[in-house]
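In this view, the complex is presented without one of its protein chains, the others remaining in place.
Coming up: chain A.
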């Protein structure tokens, strides 16, 4: 058992803090005075600085300190946050990530530039003037504060001296450290904190500002805040009884138990979520931490591999048991089969992560795109609790970036154009996710101008992608935008228009064994749906034999199995079509495709597979049956073999290749198109 590298642990925590900072900043853009978000950003910056310094990330700590200071002023109401400040801190946040990931790289030039930007943004705040005064005048109160921090506060990156400094910032302060709990040296855990403090501070600030000093540790610490001398304060209520003013020590203490300060809000006007995600996002982080265990992703992958091996071994056991008359062996085999199936299902659930982790990053993208294009964009996310295999999530990120960029650049109009078209100034981009029959469907929808069919068609004709005047459905025309190098953009922008990107989307989705559907209506917008299998690790497969080799067809793609009679086979020679309920379905003889050199079985089978509305038949010699298929990647040497998407190990230890359904359907459709052209 190895202990986690503390630096790696910090990096993981820093990544979460950076995400929290980014979310807070983006939420703030919708309400620049949202105190919860201001606190969340400040808290994140403060913790990142403290933890960074503790783990030796000095450049990070020094850089973050400046952003923290700026947000501290916002938090204290000295200045009001502006879009400019938020944009600078967002950029600074990206730089902080670089400082975390590559602490030894050269960062000075970027740090200097960003700090200059930050300085300018803060100067602008100063010129704009302070935030409206909350109180009518400086009424000072003497507060007595007793507090003790959690024992592990220092080890967790909290700097008690920083808290004391903040109390001093509130006004004249007398601080006494209580050392009575410090044990003798031989009983001391040196990173633990045994000191508590008694503080008296005279300030015009309200009690909430004192509580704000302890905002990060409030939930775990002990604190008493007592107003000792309220005589200096002009109470809105009738004047206090004279004896209270005369004898402050006897004044009724205003002692309040600490209350949870971390209340993340989900009320972000422009990022709506109709699912329960928003509610769960509002849960205090501590609660989540208490209910979950952090496991490195590679350990999950390792466990998945083991489960895969177990499934293969179980498959072998089933074969052996099948050939053996021993009833007890068969019973054990069935038990193992059931248990390994349950284990596999449990494992699948462990690998699932909510799509919110994917959608979250698009808020920043949309924010940046809005600034770049001058368009007003409202990002709406739906179904963020939908869970998808973590590998799928990782691989979907790039395609979605391309699609969102495309929606913003090509789809949404400028505010002026939208007004002229009678639309709201803010264009909508809706990202949604849902599960349906073993698939996750991710949709990117906008209410922009829609895809111009005629331009797509004209471009495809001029590029030779389609024959002039070829009869194509809308879906077929829209699918052309995924061809390599295809772009109808008249100008190339930083965002899109180079024709690179949409083909990447197609390739990635194909690789995920997914499909893309496009819908578009002129003037109303476009909708692109990505249908992706829920998992990539283990699939239900149909094991078939072609010649001497065995192959797996993903069961989710199988529509039906038919027998190809000798007569039909002979009749279809040269045509390779079968008639299926009054429609012609092209088929591919896998024996020919794989050059098996064997004679066909007298009773061949056709496995009809489909991707969406497109179907193709695969002629095989024998259908062996269903098979739990643990997908193994092809070696680099075989990576370019398009007909296969992977391999699996069968119960007898032999290897079966997994057929790439998308590729085969496309090949079948191409065959059909050629037949049509040939007449």
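Note that a contact is a pair of C-beta atoms (placed from the backbone, for glycine too) under 8 Å apart; a residue touches a chain by one contact, two chains touch by 3 or more; residues count from 1.
We take it that contacts and distances are computed from a predicted model.
**Student:** Name the chain not shown, per its UniProt record: "ABC transporter permease", "Carrier domain-containing protein", "STAS domain-containing protein" or "Acetolactate synthase"?
**Tutor:** Result for the unshown chain: "STAS domain-containing protein".
**Student:** I'm checking contacts with the chain that's been left out. Which of A:175, A:350 or A:458 qualifies?
**Tutor:** The missing chain is touched by A:175.
**Student:** Among A:69, A:87 or A:159, single out the residue that touches the unshown chain.
**Tutor:** For the chain that is not drawn, the touching residue is A:159.
**Student:** If I consider the whole complex, including the chain that's not displayed, which of A:186, A:567 or A:640 touches that chain?
**Tutor:** In the complete complex, the chain left out is touched by residue A:186.
**Student:** Which of A:26, A:41 or A:54 sits in contact with the chain that's absent?
**Tutor:** A:54
**Student:** Which parts of chain A are in contact with the chain that was left out?
**Tutor:** Output for chain A: 54-56, 154-155, 159-161, 164-165, 174-177, 179, 182-186, 188, 190-191, 193-195, 197, 199.
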